[in-house]
Each structure stands twice: as C-alpha cells, then as structure tokens.
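Yeah, one chain of the complex is gone here, protein chain that is, but the others are all in their spots.
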Amino acid sequence: MKNSFGNSISLTLFGESHGAAVGAVLDGFAPGVPVDEAFIASRMRMRQGIAAISTKRREKDEVKIISGVFNGKTTGTPITFLIENQVQKSADYGDTRYFARPSHADYTANVKYHGFEDYRGGGHFSGRLTAPIVAAGALAIDALKRKGIFIGTHILECATVRDAAFSDYKAQIAFLENADMPLLDAAVGEQVMSIIQKAAEVGDSVGGILETAVIGMPAGVGEPFFDSLESELAHAMFSIPAVKGVEFGLGFDIAKYLGSKVNDAFDTEGDKVITTTNHNGGINGGISNGMPIVFRTAVKPTPSIYKEQQTIHLQTKQKATLKIKGRHDPAIVHRARVVQDALTALVLCDMLALRYGTDYLAQTDEQIG
Amino acid sequence: MKNSFGNSISLTLFGESHGAAVGAVLDGFAPGVPVDEAFIASRMRMRQGIAAISTKRREKDEVKIISGVFNGKTTGTPITFLIENQVQKSADYGDTRYFARPSHADYTANVKYHGFEDYRGGGHFSGRLTAPIVAAGALAIDALKRKGIFIGTHILECATVRDAAFSDYKAQIAFLENADMPLLDAAVGEQVMSIIQKAAEVGDSVGGILETAVIGMPAGVGEPFFDSLESELAHAMFSIPAVKGVEFGLGFDIAKYLGSKVNDAFDTEGDKVITTTNHNGGINGGISNGMPIVFRTAVKPTPSIYKEQQTIHLQTKQKATLKIKGRHDPAIVHRARVVQDALTALVLCDMLALRYGTDYLAQTDEQIG
Amino acid sequence: MKNSFGNSISLTLFGESHGAAVGAVLDGFAPGVPVDEAFIASRMRMRQGIAAISTKRREKDEVKIISGVFNGKTTGTPITFLIENQVQKSADYGDTRYFARPSHADYTANVKYHGFEDYRGGGHFSGRLTAPIVAAGALAIDALKRKGIFIGTHILECATVRDAAFSDYKAQIAFLENADMPLLDAAVGEQVMSIIQKAAEVGDSVGGILETAVIGMPAGVGEPFFDSLESELAHAMFSIPAVKGVEFGLGFDIAKYLGSKVNDAFDTEGDKVITTTNHNGGINGGISNGMPIVFRTAVKPTPSIYKEQQTIHLQTKQKATLKIKGRHDPAIVHRARVVQDALTALVLCDMLALRYGTDYLAQTDEQIG
Partner (left out) sequence: MKNSFGNSISLTLFGESHGAAVGAVLDGFAPGVPVDEAFIASRMRMRQGIAAISTKRREKDEVKIISGVFNGKTTGTPITFLIENQVQKSADYGDTRYFARPSHADYTANVKYHGFEDYRGGGHFSGRLTAPIVAAGALAIDALKRKGIFIGTHILECATVRDAAFSDYKAQIAFLENADMPLLDAAVGEQVMSIIQKAAEVGDSVGGILETAVIGMPAGVGEPFFDSLESELAHAMFSIPAVKGVEFGLGFDIAKYLGSKVNDAFDTEGDKVITTTNHNGGINGGISNGMPIVFRTAVKPTPSIYKEQQTIHLQTKQKATLKIKGRHDPAIVHRARVVQDALTALVLCDMLALRYGTDYLAQTDEQIG
C-alpha cells in the first residue's frame, strides 16, 4: 500500500524534505510497552551521522509523539511520530528545479506526479523521510530487546576496505548500539573516515555495504510462499533510498559453491536445534530457523555530488549542465545503518505479531484493568 | 498475505508436491486478453529443464484453466490454473520423514506447523509450487508483449563461468524466449552443461546467478515509499525457493565506485528521455525511468544432494546421518529463469494496473457489449 | 482485494456457474484441525435447500479438498476446496444472452468486463459461488466450536411472517445446526413454506430477513477504527448476492429510542462481565464485549422470476421484453443462512487469529515434531 508497510503491525510514512514536517504512524503495536525517549533520541542522533564526515547542515530532529502513548507507555492504538522541519523556507529555486539531478528521483517523480510534486530538497523522496522510520524503529528495537531479540548493523565494506566479520554476535551488537562509526574493527573505521573525507574533498561521494545481524529470533517465523522472511525484509530494505542490493547468508557468493559446501548441517546445542554453519543466514524455506539472521545491503554513493553533470530540463527536454549546490553528504552509509536496524525491527515485530498475536510484544504484567 | 501477492492484480498459490494438485488463482487480470495455450505449454516445458542435465523424473505438467477464461479470452474474473500431480502415491517414508534435510524447509516447517505439514517431497515448500506461477506468468508475459513490454532472463554465472552481458536487449530477449539453455553466449552454454553434469556425477549440485532485463516499461511506474519497483520485484524474487540475493543495476558492485562514476546522466533520444548509462537498472527513487530494468538473483545450489549429510531427528532431536534418495536435479538455475520471468511479469502487470487502471492490459477493441 | 477477503486468515474465491468448477483457497488457517467431511457435506446439502420449495435442478456439490489437508487434518498451508460443475455444457443462449435480467449483474458485469464476461448462468455472479464459501466455512465453524464459539442463523422474517426471537441461544443454535428449515418456531416454518410455494406457483419470488447469533466469543476482539467487528462482518455479509441490509443488535430500530432505553448497563455473572440487555449486539466500539453477537441481513427476493419483465439489449441498447426460462428458486433465504454462518465463522477466525496468533485454532496437543 504505497506509503504503508506491514500486515499486523504497519507503518505509514508522510512528509517532504522542505514541508512542515516528516512523520509516521505506527499501527497495531502492542500496548504497555515503555517508550524510552532517550533511546529514540540516540538513534536519531546516529542517523544524523558524524560531523567530521558530514558537510550537511544537521537539523535537531526532535521527535514528538502525538498519539498512541499515554503515561510513558504505548496504548495499543496508532502511535504518531512527528519531526518538524526546521528548514522550511527554501531559497528560490528558479529554473534549477527543472534540472533533474542524475540518479535522483527528480525525473521519475516528475513523470509520475505530472510536475505537481514538491521538488524542494527532493520532497517526498528525500532521505529525510527515513527520520520517522528511525524513530518508530527505536520503539520496535527496544520492544524486541525485551523479548531477547537483538539487532545490529555495521559497515562491511566501503570502497576498497572491508570490516571484520561478525564473530561474537551478542557483544558486537551491543558494541554497535553505542558506536557512532559502526565498524567492528577500529582500524577499518579510521580508513573509512579517511575515504569519505577524501571523496568529500574532491566533491565526490562513496557508497558501501551494510551487514545486519539479528540474534534471539525464535524458529518458525515467516509466512511463505510469498511473505517469506527474506521477502518481507528485502521489501523493507529496498524502500531505503540508495539501496540497490539485498542478500542473505552467503548471498551472491553462494552461487559459486557446490551444494555440499554450503548446505547447513543440523545439530543440537543443549535443547536447541542449531546448524553447524549459517550459509543460509538463519532462514530456511522463508522461515526463521533460530540461527542468527544475517543479511547485507548495497548502498550506492550519494547521488548529490558537486562535480558537473549532464542532465535535461524537465519541461523543455533540452540538454543541460548541472552543478549541484548546497550542503550534501559525501556518504550516507554510516547513517543508513540505523535506518536498516529500524526497518529490520519493524518487519520482525510485524511477523512475530502475525504469528503470535498482537499482544506478543506487550508488557502486560504491570497493569491490567 | 502469505500465499497471495499483489495489489491490483494478485496471485494466490496453493498445493503440495505429493498432494492432488498445485495451482494458482490470478485475480484482477484484465478482460479480453487472448490465452495462448501453446505459449503456456512452452513455458511449462522450459521450467522442467533439459533432460541431459536433469535426473529427476519429469511430470507432464498439463495446465488446466478452470475459471476466468471464456471463448479463449480472459473474462476479468479470477483465473484458476490447476496442475494435477501425477505422482501422488508416495512410497512409505518410514522414519526418514523425521530426518530434516539440510538447507531445506523440513525443520522450519516442522516448527511452524507443529508436525502437521505434508512432508512428502517438501510439501508446500517444494519447487513444484513454481509450476502454477509459470502458468500464470505466461499469461502476464503475453499481455505485456501486446503493450510493447518484453522480459528475458539468462544465466549470468554458474560456478566459475560467466555468460555475455546483455547488449542488444530486444534481440537477446527474443532469443531467450526460445532458448532451452538460457545463455547469450553459446560457448558458455556448453561449459554450463558440463559443470552441471560433473556435479551430478559426484552426487553434488551447483547454483548460479540469473539476470533479468525488461524493455519497453513506461517511465513513472512504482509506488514508493514502501512499494518501490525494487521492493515489489525483490519481494517476489525472494519468494522463489533458493534465491538468496537480489540486486538492481550495478547492484553490490555499486558500493565500490565513486558517485561521479555511477550516476546516470540524462539525455534525450528523439522525444524520449534516456540516461546515458544504466547503473541504476532503470529505476530511480523506486520508480521506472524508461530505461531497461535490469536485476540479478543469486540461486543457491540445490540442497538435495546425494552425499552423506549430518542432521537431526525432528522428534527425538538426536543427531543422525542422512543420505537423500530419489531423483534430484543437480541444478535448477536453468529452470528457475522462467519462474523469474513469470514473477517479473506479474509484478509489472500489478504495478501498471495500479497506475493506469484495471483495463490497462485489456484488449477491448474487438468486443464490447 | 477483489476476490480475496481476510487479513490473517483469507479466503480467495474463483469459478463460474457454467465453467469447469467453483472453488476457494483458505489461507492462514491453523494446522492440526481435524477435517470433518460429513459436516462439510451436511452444510453443502443445507445450502441446496429443500426439494419441496426448490424447482431448481440441484447438483450434487461434492467438495474435493485438493491441498492443505494431510492425514485428515489441516497442515497450516492453503486449503483448496474444489466443486466441479456438473452442468457445464449449456444450451445455446442465442440472442438471449444480450437481454440483461433486471436486478441481476448482467448489465453491470457487461460494462465492467466489456462483454468478455462468462454470461452463462450468471457466470462469476451466480449464487453458485457461495458453494465453496460454505465448504470453507464448515471448517471454520467446526474449529470455532472446539474453542467454545457457536454460530446459528434463522429466518427471522419472510414476507409477512416473523419467527420467534432467540431466547435460549445455546439450545437454539444447536437446533438450527440440524434444521433443514431454519426457523425457531415450527408453526412459522410451515407458514414460510406455504408463502414460498405460493410465490412459486405464480412465477414470482420472495425474500426475507436472516438473523445470526454467535455465543462464546471472547471480549476484546475487533480492530477499530476501520476494522471494527461490525465493519468486517458487514463487509463479508454484503458480498453475499441478494443482501441489501445489515444491522447489529437493535439495528435500525435503535434510532427510535432514547439513549436511556437502549444503553446496555454492565453487570457481572460470576467472574464474567455481562450487560443486562444486549441492544448493541455484543459489540461496543467495534470490539466484542463477550455477550452474544447478534446481527440481521436483508435478503432480497430472487431476481430470477418467470413473469415478463422489461429490459434492454446489451449491444443494441434497444428496449426488449424478457421472459426468463430454466429452473429458478422462488426463494433463497433458507439456503443463504448457511452462507451467512460460513462467512461469519471465517470473519471471526480471522479476527481471532489476528488477535491471538495463527495457532489460536490449532489443535496441537496430539502431534508435535
């Protein structure tokens, strides 16, 4: 449904970059879940990135919850997150609004909406739309933690450098929760900073690969044929602007190996069924198998670069040369990871609620009647 | 919705490998579209693969359309495709049913359905469920062709070999439609055959990467934020058993480059707006831009191999050694490509109908009233 | 979604009156529920009505379950009900196909489907489409009974006569389950038979009001604002051909009274919260309150009558006189009640599964692993 996603728990997104506000409505979320505003604020701050590698003016992004929370806890009715835009009055765009920025949505939005779209700052297609996702996701992440389910995302690759692999999931996920630069190997973190700064110096941009791990997910969750866990997670990930690939477990590399090398043998660990390897990323037949869920996304370099680019004028269809002004990030990969965490949490909450009922995440021991 | 997919046009899938039948209901499809049974049969045959690299006993897979078609044309009401299983009586599984096959859905289905699942031949999780998708997809492919939209899929990689890239889309898509072995470079085709045969000889299996191209898609189609064209296509692709990755345009490689190298500059070609490169795979901001839509999937090696594997007993949770019997494919990548074509066509029909109305694909010039 | 209904549990309907078959796919239904084929058959027989007041040739309506049931129990995957049409070869309609039958869907279907619709016997708009609903509903009714939830429907009014009101719900619902003529007062039953026969004698038809009661429904089920229990039930009821009204509790009469007369005061009965009256039909604010859910539908007289009627020719738009031939029921109200029971059960199963999870109806004590 266009700007709504989810079945039992759904998120509806609204807003434009330079309009009054961006926001989201989270519906179907269980009652009685405490709202940790400090945690929401910490996720919002991480989404804004690190000043050293961000030239963009950063808004404060104060999240107002205007419905669905009462006495500090969720009520079970729709929760609305509102983030007012501090930069609403935009400079006169003049004719520049008609010069479609390459690899942005300017041209396609113009075709789809016949020129009525709010073009300022990318409008509804701005990365700013991910802010309310992060706010809603913080609630979901927190509720999952209370059920023993933990989520973390790191930058696996940026240009030519590669971070360490996940090894001790629990500790590394805990580390990532407080890491401004989400890399498991500190040395690589410094290299990534340097790469981004160098790209910024020449008015260019870089992308990267984000890797997410989820631990504590019970086996038996997922709704194949069509609503496999992979389908639902990929659907959500591909809605993040800039994501051009999603893979689970070994992902594209799995195609290189023989079946005997990549099948995950079953074993037991105490009472628990496990697999001795996890090449399938915790999902068999579209259903969680209890192992860590592991997937990666490909994040393209920010399309807003300062180098001169060729484009066309949306109305006259004449060729033109474009030099983008303003402040733009030379990379978003380190910021997108909280978006990825957030959407992962929202998808899992939805699938869990579908499986176990709308009270699955409820904290109902304290207050009834 | 679990076994249904699509908004304006939806497909509902049912059946088990060794039950009475597998089938699908296609709802919302436009009236007046001629049903080309020979084309459906040709897609079904391609799904069965090539005898030389298939040891599996192949069923005839005769498609019966039991509703929604009248006088050889679609009526606009639900179209039901039914494929009766010829192998229903299965040998006694005895205790082997409890030995979960590694990387299959046996274990996860057992947890989800509490042991009530039809375990014979993988039940609802069998690749056989893709047969009705191919049948329904044939109708969609054919209807899209009448609107000038063409779809083709080739094996881009298999183990260590790599096919030629798409260059002349139109001709290559036409070629693929009649190619039993879907490779653009004939020499590579022979290598792939040899690789699969060698894996079969040692009781092992191989996977591969499938690449799909769509041409003729109008610009302006896609429903971001959440129902981007990428999200919808990926959702569908990840429902194909064995798919572990999906990427658009440059995909994961895009993360290696600077923005200035991968932004697609705009230009014009006659009246038409084009991009001079197509690193984004025909999609900007989740909306088609009129360029070829290009994406790839990672297909894992068939998990059914003849080599001895370690597993557990589903009831006793004891460790066990498993040697899979029966006839199994050493590769499915050459068969899966028609499934990929089919789901691509169904997603595009749905998104087009949502955009342009339920009559978009109708052939209404011949008969009204 | 057009021919699919339900969220957590959905039903997808297909088929035409004179096509190969009618059927339905029930998705999301819990595993481990025993399938009582005799009960399904008894509901199918009741749907066919009583020979004495039915001139229509009655088909045997044998229900084949071709997926989703294994060893006599549901598997958790889609359950497909197939009812083959025994009358497929229809006499040549000649030009009569173009004479739209008043108050039927002939004209509107013709506009919607541009003349490609299967017009024979009403095609997809035939009352025959309710047969698979009854089959699927029988499974739902049976599963609800195992949870202590019971459903029954009687003819409250037919022309000028009126049945007794529900008084002892439990006993009366049990009585209705085995009553061919669903009336609580036997004397009224005879009057209704006589009214229907008299209408038949003069080639005319009658309608009626059906009243449904549900007992045992737990309080707290319903998903307002938009998916109130009333909204979901009414949505389903209005899909039954011939239903033109739906009301809950006092229904339209409630508008005549002062608030002080119709508010339902709360009280307790042992541990249970009750209301001393039930003018709201067991639903407050769109959510079940634990009291009997009571609603009524208005069923219009069968539009197929033998009297001469005025119509137009669909192609020429010329006025014409129509005399319907064939065998048609002078009333369907006594047959429609099992359809109403079935859809009620399906809606409640869906809402319960959404609330309590997909295993709510599962009978999992016998078999795990």
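For reference, chains read A, B and C in written order, and residue numbers begin at 1 within each chain.
Here is the rule we go by: a contact is a pair of C-beta atoms (placed from the backbone, for glycine too) under 8 Å apart; a residue touches a chain by one contact, two chains touch by 3 or more.
Because the structure is a prediction, the values reported are computed rather than measured.
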Of the residues C:Gly152, C:Gly222 or C:Pro292, I need the one that contacts the missing chain. C:Gly222
Identify the residue among A:Lys64, A:Lys272 or A:Lys319 that touches the chain left out of the display. A:Lys64
Going by the contact rule already stated, which one of C:Ser4, C:Ser54, C:Thr153 or C:Thr212 would touch the omitted chain in the full complex? C:Ser4
Missing-chain contacts on subunit A, rising order, are 1-4, 7, 10, 12-16, 19-23, 25, 27-28, 31-32, 64, 66-68, 70, 73-80, 98, 110, 112-118, 123-124, 314-315, 359, 362, 364, 367-369
Touch list for subunit C against the chain that is not drawn: 1-5, 7, 13, 100, 102-105, 107-109, 111-112, 124-125, 129, 157-160, 199, 204-209, 219-228, 230-232, 234-239, 241, 243-260, 262-268, 271, 273, 275-276, 279-281, 283-289, 296, 298-305, 307, 309-312, 317, 319
Spell out the interface residues on subunit B facing the chain that's missing from view. 7-8, 354-360
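To be clear about the criterion, only the chains that are shown with their structure count from here on.
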Farthest-lying chain, centroid of Cα atoms versus that of subunit C: A
What whole-Å value do you get for the distance between subunit A and subunit B if each is reduced to the mean of its CA atoms? 27
Distance-wise, how many Å sit between the C-alpha centres of subunit B and subunit C, to the nearest whole number? 37
Whole-Å separation of chain centres (CA-atom averages), subunit A against subunit C: 45
Would you please write down the residue numbers of subunit C that are in contact with two or more other chains? 7, 359
